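Following this message is one structure expressed as structure tokens.
Heads up, one of the protein chains got dropped from this complex, but the rest are sitting where they should.
The first chain written gets the first letter, and so on, giving A and B; residue counts start at 1 in each chain.
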Amino acid sequence: MSTETTIVENFHYLWLIPLFPLLGALLNGLAGRPLHRRFGEKIISAIGVSLPWASFVVAAISFFKLQSLPAGAQLSDHLWTWLSIGQMEVPFALSMDALSAMMALIVTFVGSLIHVYSIGYMHQDAGYSRFFAYLNLFLFAMLVLVLGNNLLLMFVGWEGVGLCSYLLIGFWYEDLNNARAGMKAFVVNRIGDFGFLVGLFVLFWGVGGAWSDAGYSLGASYTLDFEKLRQVVAGTVEKTIWGFPVPAVAAICFFIGATGKSAQIPLYVWLPDAMAGPTPVSALIHAATMVTAGVYMVARLNFLYLLSPTAMTVVALVGAATALFAATIGCFQYDIKKVLAYSTVSQLGYMFIGVGVGAFWAGAYHVLTHAFFKACLFLAAGSVILAMHHQQDMRKMGGLGRVMPITRWTYWISCVAIAGFPIASGFFSKDEILWRAFDADGLLVPGWLIWLLGFTAAGLTAFYMFRSYFLVFTGPTAKLEHGHGDDGHEEHAQHEPEEQRPVITGVLVLLAAGAVILAFVGLPQLWMGVPPALEHFLEPVFSGAENLPRAGHGHGAEWGLMLSSLAIASLGLGMAWWLYRERKNSLPEKLKERFPNIHRVVYNKYYVDEFYQATAVRGFMFLSRACRWLDEHVVDGLVNGAGAITRALAYLDGLIDQYVVDGLVNLIADATRRAGDKLRRIQTGQLPAYLSGLALGGLVLVVLVRIFLNWNE
Amino acid sequence: MEQSTLLTWITFTPSIGLGVIGLSLLLRPWLKPSRSFLDHFSRTVALVCSGVSLALTAVVWLNFDPANTEVQFVHHLVWIRAFNIEYFMGVDGLSITLVMLTALISFIAALASLPWGIPRDDDHHFSRRAVPGYMAMLLLLETGMFGVFCALDFFLFYVFWEVMLLPMYFLIGIWGGPRREYAAIKFFLYTLAGSVLMLLAMIALYFSSNPTTLVDGTYAAHTFNLIKLAQENDFTSMGTLLGMGFTKVLWVGLFIAFAIKIPMFPFHTWLPDAHVEAPTPISVILAGILLKMGVYGILRINYPILPDASVWARPAVATFGMINIVYAAFVCMAQKDLKKLIAYSSVSHMGFCLLGMAAFTPQGISGAVYQMWTHGIVSPALFLIAGVIYDRAHHREIEKFGGLAKQMPEYSAVVGLAFMASLGLPGLIGFISEALCFLGAFPVFTGLTVISALGVIITAAYYLWTIQRMFLGPLNENYKNLSDMNWRERLTLYPLAALIVFLGFYPMPILDLMNTTIHRLIEPLARMAGN
Partner (left out) sequence: MTPVGLVHFIVLGSLLFVLGMLCVLTRRNAVSILIGVELILNAAALNFVAFAHFNGRSLDGTMMALFIIVLAAAEAAVALALILSLQRRTRLVDVSKTGSLKG
């Protein structure tokens, strides 16, 4: 692991990159509605679209500046000190190295294109300004995420994109299903965030000296900066927490965060539901950018993951399992957006395979290619949905290729890319990942197992993607049904779907072009003799990965794998062509009737959502009701009981006071009176009686004197 | 050191206002003012006095030296010589932020007590009923609150602590909701029970303290001076009391008194009732300021004066913090009344203070003290929000609302902001304090911190679910005519919203004030605990 300090150059324009979208968000958010009323949609679009493009321009300038510096340099922009507590100092600072430059360019470029697309898609929507405000806010948060130079700032962006995702999924909130989908996304993400936070804590204190024999001291070096962490993280290898090594625990906790944000098993369930949001949202957030944040995070923390083969195995295995699992579900879906959603989950799995086996640059490359072809797929699907008046069920579509040529061909190119044919970039990124998986030797499971899972998923990917293509664009032309004019879009008068405006189709063309052109940055060494341009570009960031153990398979194996990838992709395409082309084949229907149970289980996503609902959600609600009951009846019951006891005691005391104490007083008075009553009888008023008394008394006195005073001696 | 009367002016200006209002009521038979004149007059007096205190507090803030760990702005006189009681007021890093918070929130509460926006014929609304009495109680409460934070003599502290109780009782009991008498008496007796324990402990400390001198040089056999009790006295040699160590018994007694105020499980049940029944501005003050006094008391009295017992008790404190966070969050999920939900969320958030405080790390204690400030800004915002909808719909049942975002977009935006701040969204004020508390407590109480961190999931769930039930979905027909926020509500909510966003990105102004002092406070404890 290299520990030499990298060259850091101050570049005080970095802050403009996230600032421009933030300005757009504030303007459109606070003043959007009055502006819309007075000036119409154009001003909103002007603000909402030009600012992301400005951000892209600055990002591009920064990229070229970075290129002009020696390899491994970073641009840095320290804005202010965010937190300074004791030895810990967390700045609000941005930094750009090769990896974040690539991410920033993806985010701003694809983001700006999608903003342009939204002008067409959200035309005449009642919440037009609100949409652009949220979308700009999302760009801001995503850019903070990729440009932040420390974990805490990255977390700001991390949660910020989660917030924007929530706002945008539930954008058409009057339908409660959309709102529920948004909430599901946020809460499931939060579970991941819990993992992220715990990982952050473990890492922070582990670096500072905790959980070692010496115990932690307040004077150690505490940092959350990526650069500084990279240098000191090796010191945590010896330490254990709860019996497990610190790097493994931290890395796995961070990965839990990644499963939430990047929709891997077990926290992927929010992504399909997130399709309730407008299609540009699905394209930008749930395909190109936000969901790749988890991959970015693992790549950024590569120095941590490289310390723990366990963690890397977990990452690779989960990624591979998710890739296959999601691909199976995608084969059976009818909603075009759901197909693409599960496809995203699956492709994200590939990215995690890439970073899990140590091919960090390959995972990043797949992020890049996926951003283009997946965005293109989603936006093309959006174009189709618009043309079909918000109909998303592929069974009701067909033959659109004839009336929507641009959409059709851009969709086709993207399918080729995702399936993995050498004419588009997807083949090169996916292939590199699978090759490196096969060749990996340092994991706890054999590399070929990961490869096998990914390989199978690749075949399925080709199959279901082309299934969707054939269902939508070939076969008899679909008829539009009237009455689908919801969300404020005006009714179109025609009865046949037609191609969309240039605002929409232009973007599709650009994205599809990108999906092809980007192949050139990743052409493998096998073909070109030199390492791919992107690998070379990203090399300094992943400098620790050079020494990963490799099984050392030779070029023959690599060619073999490449050819087999091509073969399985062709097989998938062939199956799809045979079963779904022109809808001539009735075999799919017959198979569904032969195996209804299998179909039902897979179509219903293996009932995972229902399982979560029955266990976690119900358990949760039960626990909260139980706590409430406990609080109202037991805890408060004790308080009120104390009050009741006090009142009872007080009442008793009152009784005692009234009857015993006061009674005593009254008793004395009473006794006195009765004694007096009895003694009164002596006063008879009769003189002889008094005289008798006198005589008797005198006698008694004499006797007493005689007895007691002994006067007779 | 030189004396400054600034704190005395800050504390007693509201009392002057109280006197003026009282005078105006006394002179009624001769001057014969109309009822509306009296109402306007008392409101003006209250606003002016709160405003003056706020302005003077700003002066204190600007002239405060954060690097100096001694108390500043001291006003130190001998008060009751026979018992060595002094009038000792001063602020240091720990109390300056709380004094600032008190000034700000009291002013906002006074603003929120105005009847702007309430229909004129609504005579039963608390802002139109018995207004001079209300304003008088509010001013008295303000004096008590300032006094608690500035007082550095234990007896004086106790006096101000008790001064706070009575106005709260009346404010809840007269101007509150349907079950106000029950809530008021519950609050009063519960807090008073704790105060009794504090009184006993105070007396015990007094009689065990070493001789010292008063401010004018006279000899004092014992002292109530909090600074001196901490620095010049070591109570560990006092032997046992009631079978346990002397310091431990005292610590527990004081802790229970403060724990009732925090409120800490299981002494928290007075809070939901008090909050639900209290009028909105009083809930604002209760949540924003009064709850902080418990934590402040522990930091000011328990930790410096009884350090060995503090170290002994820290696992329990952390455990209770964790219970607060998680248990109260679960209870929130099951609530149907919006204000009760916010009340329980207050209980949950104060748990962070306990967790951070128990760790004795710089991050933990900074997190705990900053959480006081954070919660003191976010909670009033939440209660003001509840007040907005209650004023319009006259109920707070979450399930009965729906789709309000369409009808009241500005309000919904503010609610969203406040809820996000409360659940700790990074970039807003709530995140930093929560993250610091967790970060600080993690190495010392790893398991408890992990369980508490699960609380963030539950918090997100209940807040979002509330938003969904109240604001999203189709608009409930009954609420088609609800008006959006009026100027009074804007004036009270927007400053808080601005602080929520600003201090989320740039918290150093507040953190700087407190850091030096509280780190010095924690250091001996950390050493003793073997951190």
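To be clear about the criterion, a residue touches a chain if its C-beta (ideal position, glycine included) is under 8 Å from a C-beta of that chain, and two chains touch if they have at least 3 such contacts.
A quick note: this is a predicted structure, and the numbers were derived from the prediction, not measured.
*Asks:* Give me the visible chains that the unshown chain touches, in label order.
*Replies:* Spelled out, the missing chain touches these shown chains: A.
*Asks:* Tell me which of A:Asn10, A:Ser68 or A:Gln686 is the one touching the absent chain.
*Replies:* Result: among the candidates, A:Gln686 touches the missing chain.
*Asks:* Considering the whole complex rather than only what is displayed, give the residues of chain A touching the chain that is not shown.
*Replies:* Output for chain A: 680, 682-688, 691-692, 695.
Throughout what follows, only the chains that are shown with their structure count from here on.
*Asks:* How many Å are there between the centre of chain A and the centre of chain B, using C-alpha atoms for each centre?
*Replies:* Taking the mean C-alpha position of each chain, the two centres sit 34 Å apart.
*Asks:* Going by the contact rule set out above, which residues of chain A touch chain B in the complex?
*Replies:* Chain A reaches chain B through residues 80-88, 92, 152, 155-156, 158-160, 163, 166, 170, 173-176, 179-180, 182-183, 186-187, 190-191, 193-194, 197-198, 200-202, 204-205, 210-211, 215-216, 218, 241-242, 620-621, 623-628, 631, 635-636, 638-639, 643.
*Asks:* Can you tell me which positions in chain B touch chain A when the two form their complex?
*Replies:* 186, 189-190, 265-266, 268-270, 327, 330-335, 361-363, 366, 403, 405-406, 420, 425-427, 431-432, 435-436, 438-439, 442-443, 446, 449-450, 453-454, 456-458, 460-462, 464-465, 467-468, 471-475, 505-508, 511-512, 515, 519, 526, 530-531
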